[in-house]
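Here is the structure we will look at, set down as structure tokens.
Here the complex is missing a single protein chain, while all its other protein chains stay put.
In this document, chain identifiers A and B correspond to the written order of the chains, with residue numbering beginning at 1 in each.
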Amino acid sequence: MVSTMFPLTLTGARSARAGKTLVGPVDLTLGGQGVTVVIGPNGAGKTSFLRMLHGAARLSSGRIDWACPTPEAQQKQGFVFQRPVMLRRSVLENIIYPLRIKGVSRTEATRRAHEWAERVGLGDMLGRAAPVLSGGEQQKLALARALISSPELLFLDEPCAALDGRAMIDIEKILTDARAGGTRLIMSTHDMGQARRLADEVIFLVHGQALEHAPAAQFFQSPATAQGRAFLNGDIIA
Amino acid sequence: MKRVLTLVMALCLGTAVQATEVMKLAVTTSFHNSGLADILVPQIKADLDLEVQLLVVGTGQALKLGRSGDVDAILVHSKAAEERFVAEGFAPHRREIMYNDFVVIGPVADPAGAQGATSARQALQLIAANRADFVSRGDDSGTHKKEQQLWRDAGLDPQGFDGWYKPVGAGMGAALNTAAGLGAYVLADRASWLNFGNRGGLALLFSGDPVLFNQYAFLPVDAGRHPHVQSALAMQLEGWLTSDRAKALINGYEINGETLFTFNAAPKVQ
Partner (left out) sequence: MNDIWGGLTQAVWLVVTLDAELLEISLRSLQVSVSALIVASLIAMPLAAFLSVKRFRMRRAVIAVLNALMGLPPVVVGLVVYVLLSRSGPLGVLGLLFSPTAMIIAQVIIIVPLIASIAHQSLRDLWQEYHDLLISMNVTQRQKMATLLWDARRALLTAALAGFGRAIGEVGAIMVVGGNIDHATRVLTTAIALETGKGEFALALALGFVLIALAIAINLAIHWLGRTEREGAW
């Protein structure tokens, strides 16, 4: 699958709230393939960065240019939150929701929902109320719900924060499958192991600035900045 | 969604279905409280196949309803106001039907000694002189207007009364309830008094003075002013109310063996 959305170019892109800069200004260009992992110390602006790219946070200055018109690009992307938002409905109703609002028939949506529920391991929970699922199950549901409408690009904000090892393995499996299927992934994580396992390229964010943007192997072997080296060493970056 | 809308429509339309001949008559609370309406209305329905819907309000509001054309006729008891109503062209004429009388009600102990009065005038003067609690309707109703007139006839001005005089701004029943609660004097029509269930320590203390007579009159609303009013039905009703049939029912109506109303309709429109 060749994405029509990329390359994505950021030019002095900055997002602020109440006069305080959350992230940026950032200048970089992202290509159309693989998994980009955004890393950096707490408070570096990883979430704000993803939200700004997604269009959920207002751009205060600078530009974000997709290869296609922005509204069209926004139709083709999904977002999975650190704390999954569960609609107060059954698991099935949650998964078919994005298809239903796009006008897909209930029969067709239900068929595809069964398929995705199987794929993420929720096949026997379709009738349960989503808000009472465990954290891991909720995140799997959020992934199925995001992937069912075949987005070209999926943002994930710390998708495995606060999950146990078993759930993390399952979710990373879903993500590598999605990548193999051609879905472009841009995700943040504070887990260096996960970053090494999943990343094709890395964006290293400190104080809202993209200090490094490099292929994963290059960043992890020889970071270009002193902060990058310190971060990989596990030092505190103030 | 469709089902809900259908239900709403059904409920709303359901309310619009009514019998063929229906008219609205505004009557005073005192008339309605007498219970006479419960005798007359079914008989009218039987004789004329006419459903008379009663709006029970004070005389002031009844006249207002007539002015706005919201009722087809009114049956009230406040001669001066009625004559003004006719003069202003809201009704083609005023037809007297019957009268009852007002009575002075008060606590059994009668601290003002109203029981010994020889006239309504004296009874009121005694109450005022003793500054005994007095509940006034205070609602611009026929009864209220009558009460105001009686005070003036007694040479007193209700405007100048202080604490003991309590205008409650309510109907006859509510005023009686208040008087019962306070152990106060109150002017009531005999019918409301006889039908009143919550007498407490109250008793009838004075009655019989001709100035206390209370004339009821029927006024059809002028169709020239309000073309939608059911003039023909109002005429039919007026004819019935002044008939011998009505005379027998009105004169024969009793509560606890007491006659309440005296039929005095003239044979034809004055």
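A few points about this structure:
In this text, a residue touches a chain if its C-beta (ideal position, glycine included) is under 8 Å from a C-beta of that chain, and two chains touch if they have at least 3 such contacts.
Not measured: the values here are computed from a predicted model.
When you scan B:V76, B:V104, B:M172 or B:L212 for touch with the missing chain, the hit is B:M172. Considering B:K24, B:R94, B:K146 or B:R190, the position touching the chain not shown turns out to be B:K24 (whole complex). When the whole complex is considered, the residue among B:G69, B:P111, B:P158 or B:G183 that touches the unshown chain is B:G69. Contact with the chain that does not appear here is found for just one residue of A:G24, A:G78 or A:G136, A:G78.
Within the full complex, the residue among A:A16, A:C68 or A:L87 touching the omitted chain is A:L87. Seen across the whole complex, the unshown chain contacts subunit A at 54, 56, 74-75, 78-79, 81, 85, 87-90, 97-98, 101, 127-129. The chain not shown here touches subunit B at positions 4, 7-8, 11-12, 14-16, 18, 24, 29, 33, 41, 51, 53-57, 67-70, 171-174, 176-177, 180, 195-199, 226, 228.
Please note the rule applied: only the chains that are shown with their structure count from here on.
Rounded to whole angstrom units, the spacing between the C-alpha centres of subunit A and subunit B is 79.
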